[in-house]
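To start, the structure under review is shown below, and the notes come after it.
Only one protein chain is missing from this complex, and each of the others stays in its spot.
Read from first to last, the chains carry the letters A, B and C; within each, the first residue is number 1.
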Amino acid sequence: MEKVVLAYSGGLDTSCILKWLLEKGYEVICFMADVGQDEDFQAARDKALKIGASEVVVKDVKAHFVEHFVWPAIRMGVIYEKRYLLGTSLARPCITLALMETVKEFNCQFISHGATGKGNDQIRFELSAYALNPEIKVLAPWRIPEFCERFEGRNDLLEYAKNNNIPVAATTKAPWSMDANIMHISYESGILEDPSQPGPEDLFQMTKSPQNAPNNQYVQPLHILQFLNQIGGEHGIGRIDIVENRFVGLKSRGIYETPGCKILYEAHQDLEVYCLDREILRVKSLLSERMAEYVYNGFWFSPEAEYVKKCLDESQKSVNGRVTVELFKGNVLVVARESLSSLYNQELVSMNAHGQLNYTAATGFIEINSIRLKEHYRAHGVTANNVKGLSRNFSRVKLN
Amino acid sequence: MEKVVLAYSGGLDTSCILKWLLEKGYEVICFMADVGQDEDFQAARDKALKIGASEVVVKDVKAHFVEHFVWPAIRMGVIYEKRYLLGTSLARPCITLALMETVKEFNCQFISHGATGKGNDQIRFELSAYALNPEIKVLAPWRIPEFCERFEGRNDLLEYAKNNNIPVAATTKAPWSMDANIMHISYESGILEDPSQPGPEDLFQMTKSPQNAPNNQYVQPLHILQFLNQIGGEHGIGRIDIVENRFVGLKSRGIYETPGCKILYEAHQDLEVYCLDREILRVKSLLSERMAEYVYNGFWFSPEAEYVKKCLDESQKSVNGRVTVELFKGNVLVVARESLSSLYNQELVSMNAHGQLNYTAATGFIEINSIRLKEHYRAHGVTANNVKGLSRNFSRVKLN
Amino acid sequence: MEKVVLAYSGGLDTSCILKWLLEKGYEVICFMADVGQDEDFQAARDKALKIGASEVVVKDVKAHFVEHFVWPAIRMGVIYEKRYLLGTSLARPCITLALMETVKEFNCQFISHGATGKGNDQIRFELSAYALNPEIKVLAPWRIPEFCERFEGRNDLLEYAKNNNIPVAATTKAPWSMDANIMHISYESGILEDPSQPGPEDLFQMTKSPQNAPNNQYVQPLHILQFLNQIGGEHGIGRIDIVENRFVGLKSRGIYETPGCKILYEAHQDLEVYCLDREILRVKSLLSERMAEYVYNGFWFSPEAEYVKKCLDESQKSVNGRVTVELFKGNVLVVARESLSSLYNQELVSMNAHGQLNYTAATGFIEINSIRLKEHYRAHGVTANNVKGLSRNFSRVKLN
Partner (left out) sequence: MEKVVLAYSGGLDTSCILKWLLEKGYEVICFMADVGQDEDFQAARDKALKIGASEVVVKDVKAHFVEHFVWPAIRMGVIYEKRYLLGTSLARPCITLALMETVKEFNCQFISHGATGKGNDQIRFELSAYALNPEIKVLAPWRIPEFCERFEGRNDLLEYAKNNNIPVAATTKAPWSMDANIMHISYESGILEDPSQPGPEDLFQMTKSPQNAPNNQYVQPLHILQFLNQIGGEHGIGRIDIVENRFVGLKSRGIYETPGCKILYEAHQDLEVYCLDREILRVKSLLSERMAEYVYNGFWFSPEAEYVKKCLDESQKSVNGRVTVELFKGNVLVVARESLSSLYNQELVSMNAHGQLNYTAATGFIEINSIRLKEHYRAHGVTANNVKGLSRNFSRVKLN
């Protein structure tokens, strides 16, 4: 019998998919990854076994996720369309890594998932899977005509569940969908699809009103992030509400909470400008923008992401130090920084002393830089006589 | 007699420079621009005339500055090293425009200023001046050996002022320097030069603790910005504390307040992603990053800035709409947006309906995108057998 | 009856597709575009009518192609992967334009073509068609399971042709495929698929051994290109043999002849560097590289290509002049250029005169530029003492 590893969530969709795959004659191993979401794994496991899964595997990938995906993302400074810290995009390849490990352990030929045909997640899961195992086959029921025709809406799923003794949660479904992990929670769909309507306040689960925070020291990446999530959340850090461009070419609206990583991102960025040479910073910025797109589009496991990651890592060798941030009612305020590897030279920059810099040097610097401008404006006829043309004929302030 | 237009501030430095230029035999016209700073122009004028200026010209450039520099900057999305909104960099070419108008009105051959030889401002002033009038000559006393040798420190200036009956403000000088205009205030130098020490709270002048804001409508760019500065300031919006890379190659620490423009920047960025095609957004981002460098480095008047500005303007034709922001204790939170020219299609993106999009299309999309990855990992020997190599051998969560 | 416009070539594939579409119950209008290829349109028309096409439309798009695709491409400087001048990529959207005009004239709902599922052409045709008419439907038989299963190889096509009285050319098929238009001829597939084997000499049709060329003047873009193709071809200009990266993620080997445009490309590039400001040239280079990808990938009709085209056009306003090229046995040698709008200033650049440039200015320019380097190497411990470390301990040349 052909064996499938199903990325299982315990919810209505993947429970129906599980049953449907069994109907189709597959043996199904359900897989769940603990990426830090708030989830009753025991209940999900019981449910899957009851439906007919031959095995339910839950793997704890939190520490790996923080160390090998979140930390590098902060170092690489990846941020999508200038605002989104890529919490879901980073989790997908990490989950796929553990899922493909399960594929190998159980010697399967297929994987399956409940992602729909319009989103980014299907792409991120499958590209990662193909990269990790070019021979793997994917069953994506929401793109299989037979499945889609059978389940045209939520009611069809509910009826199928009822007919097949699949337990359905008594709680009413939230009017949005949610993806949570230790880095962030994202909210989209449902009532959020109208970008002219603010997200409701009871949506947020990770960020709260300010309280007192403990004064602790942490060493493990996982513990550092957990701590930052806690105090960041308490100070309301890291909420964004954006419309973003999906890889498939649609625009979609999402609301995100990323408290701990928002703090790390701001602190790292500050330290980086402090430590790095200006021109390396420029190149890093270019590469980082490309990397954000690779990650968002699902190309974490790809030749280009591997290559650019190496280049970005190379840039970080001298980025070390201590940054002081204030967290206050949603703000991450960098107020001070120190570093032994910074190129900042207080003595040299001081306005009060001519220091080691020849004070006349800038004259030549400006003169040389102006050659090109003078030539251009000479050649194009902009001279003293037409300054007026550029100006508004400024009004003179009346004074005695 | 040769005539100089001196960019005059009324402070100790430019007052001494005024006197020194007169000593050197120049006729001096003092020039001041009202860019929205809090300044006693009458007192400055009286002082300059007393020292010996043959004329003092004060021009009101506020409205021009907002319309032709601040507004375009927001549209172009320019931000230096991802954080600085370029308040000083934008004011310099605008001031130079009015200064060069004065040069022409008084038929002068020289301009002079009190900027030092290590900073960005000298470059911004002079490149703009050369672009507007390639024949102009610049006297930058802080780069002239004779002047620098005579005035080695502040005490030399104070003594010279005393000997020449130049009034010196009784108030003690703040232990930092400041540049204010209607867009922002920047603080640098002095005690701020140590980036490991936070800026003192009494430094800030533009941003305060939250209060109630009026509910008004404004049409003129200048009035809109004044209103946004007021309510932004009241809600503590737009403070940054950064170390930045100067054009001359030094790193320098600055603290900035930009309340109104921070609101505009966030709102515009949100609207832009909402309205623009994804790929145009990518190109705009590239061009915008270049433009920020031109502006920061003093090349506002340059062939490249003129060219890139046209390209950026071209991208903005469909960026129109209404953005709702919440201002709360330092936060600018975009919570909703509407636009008639957005490409956002709620019906198409909806997860609940298969809509106009063929639900199986993504299968082919992913398959084609994976060809390259599969070939790469095949060629480089990464196959099902070495997934383990990439993973950490994830621990399985123990469940019953 | 549903109506299809079929992009018809007169060859075996599209003749069989024509018949197959008729069998499927469609009314078929055959469309051919005269883009300058060497083709017997009359024979093709007769053949299509004999098979059963209800109409055969041949449109002459040569002049439009040269004016609105080839000329802009030269101005924009688009070149794919630094070598391919995009002859086929540019023709596709132009042909689609005329094809969609036919769709409208005959009020059709479908288009069809004979491009295969691995190539770039299917994408270029279809993206252009969707952009020009988002409602159009595409029948791509080589991606339709029923068709592909029926025609697994060339023999199946030959048999089908025989059974349906479709005439087959008596001449043996060349062991490669070819795409010709007034801009270029490309050769790929068949024996060319082995990149370690040179293309055979009898492959080339457009470029020959040198002869004498006439001395004429041409004004119409089409006539200029025809003339340049002729003399370029006679001098063996514009052959390349490359492996390139297809949009679908495959590498493919192609051989190209582009005599006239190679001359134009080289002359234009020379003139451009001569006339344009350096920094505009840098921005143009960035944009041009992006545009080449859009064109290659089939996005000629797209928001991003429209936008970038406008930006590139904007850069060309001062690119005017005369370039002298020598054509010699495959070489396009630019030997001289003149322009009234060049920024080149012979007097200023002359080494013999100090000219208008202050000869000491470069001292300050270099000093300022070196600040960053000195700081970096000081901070990272590279000093006079370790020059040896960087060098190879150079051997001294023995002299008396």
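Here is the rule we use: a residue touches a chain if its C-beta (ideal position, glycine included) is under 8 Å from a C-beta of that chain, and two chains touch if they have at least 3 such contacts.
Because the structure is predicted, anything quoted here is derived from the model rather than measured.
Engineer: Specify the residue from the set C:Lys162, C:Arg278 or C:Lys317 that touches the hidden chain.
Structural biologist: Here the residue in touch with the unshown chain is C:Arg278.
Engineer: Just name the one of B:Pro145, B:Pro175 or B:Gly364 that touches the chain not displayed here.
Structural biologist: Only one of B:Pro145, B:Pro175 or B:Gly364 touches the chain omitted from view, namely B:Gly364.
Engineer: Which chain A residues touch the hidden chain?
Structural biologist: For chain A, the residues touching the absent chain are 248-250, 277, 279-280, 282-283, 286-287, 290, 294, 299, 302-304, 307-308, 310-311, 314-315, 368-372, 375.
Engineer: On chain B, where is the contact patch with the chain that was removed from view?
Structural biologist: 277-279, 318, 341-343, 345, 348, 357-358, 360-369, 371-372, 375-376, 379-380
In this section, only the chains that are shown with their structure count from here on.
Engineer: In graph terms, with chains as vertices and touches as edges, which category applies: line, ring, star, complete, or other?
Structural biologist: The chain contacts form a complete graph, every chain touching every other.
Engineer: Quick check: how many Å separate the C-alpha centres of chain A and chain B?
Structural biologist: Computed value for the inter-centroid distance: 28 Å.
Engineer: Using CA atom averages as chain centres, what separation in Å is found between chain A and chain C?
Structural biologist: 38
Engineer: Scan chain A for residues touching two or more other chains and write them down.
Structural biologist: 278, 342-343, 345, 348, 357, 360-363, 365-366, 369, 372, 376
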